[in-house]
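Have a look at the structure below, then the notes.
A single protein chain has been removed from this complex, and every other one stays in its place.
Right, subunit A next:
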């Protein structure tokens, strides 16, 4: 067992929070029952690390085993780091029939053709998602396991999510994915966030959506604040309408937790009183960035409380309708899609 394996294990144990360490090790299953029992999870982390390094020697674990453990951990807590969504385009005729074994084989073959020294690990998670871990090397060095790339692809859908990919690695990875899934091209879906589950839900519309109905029945507001019943009665209809439109635009109940939305605007000045500027004709360049711990919920509250005028402007509702959070807006219409 060499130094790099030790280092990898050390880094990994440091990364995993102690509460999760026990379950992750159990799932991994490479500790004997004695060893498992001897670990005391109330001790400080460095003690646990020492113990695990000792077991590593005893059991003769290799890098392969440690990367297995890492994959288990990342799959169980995917809401870390930054994830970027991509969409595959123009499927070939046999794209819908690609299934797991074929995808696995093809991906490995294509990627190793493009770059020789890679270490690939593919695993199918319980919910139809295929997880790929890639450690990149080059002609001079072995694969670097300390900075792996993770890719998640839902078979039968054109969506791919990537995390920790450098600019040089991206084209190789994209090429391999396109060939393995039998599509023709891949494009940036302009959606990013810290939580994989959130961006997955947004792009695949797996959240509680509300559709405009002809006979609106009032949606229950999540937090019923105590208020003056007279005001409530008077404001009832307009506040119900606002709430309805807010939910149509941003979802109902628990919404996927996005953190930011960025709009790059290059549009003509639209002030009311300023003649010089409107006559000027040249666009103003600005960037608007919305940040929140739960962006969609903030927007929904803005709309239902009236801070944002309803009906919600398509610029904001595009986040859910189009499943993206990066937009370039010019006077001629939306920018690159």
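Please note the rule applied: contacts are C-beta pairs under 8 Å (C-beta built on N, C-alpha and C of every residue); 3 or more make two chains touch, one makes a residue touch a chain; residues count from 1.
What we mean here is this: contacts and distances are computed from a predicted model.
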Identity of the absent chain, which is to be given by its UniProt protein name, from "Trafficking protein particle complex subunit", "Queuine tRNA-ribosyltransferase catalytic subunit 1", "Centromere protein L" or "Sorting nexin-3": "Centromere protein L"
Hidden-chain contact residue, picked from the options A:53, A:265 or A:328: A:265
Absent chain, residues of subunit A that touch it: 263, 265, 267, 269-277, 280, 284-295, 297-299, 301-302, 305, 307-309, 312-313, 315-316, 329
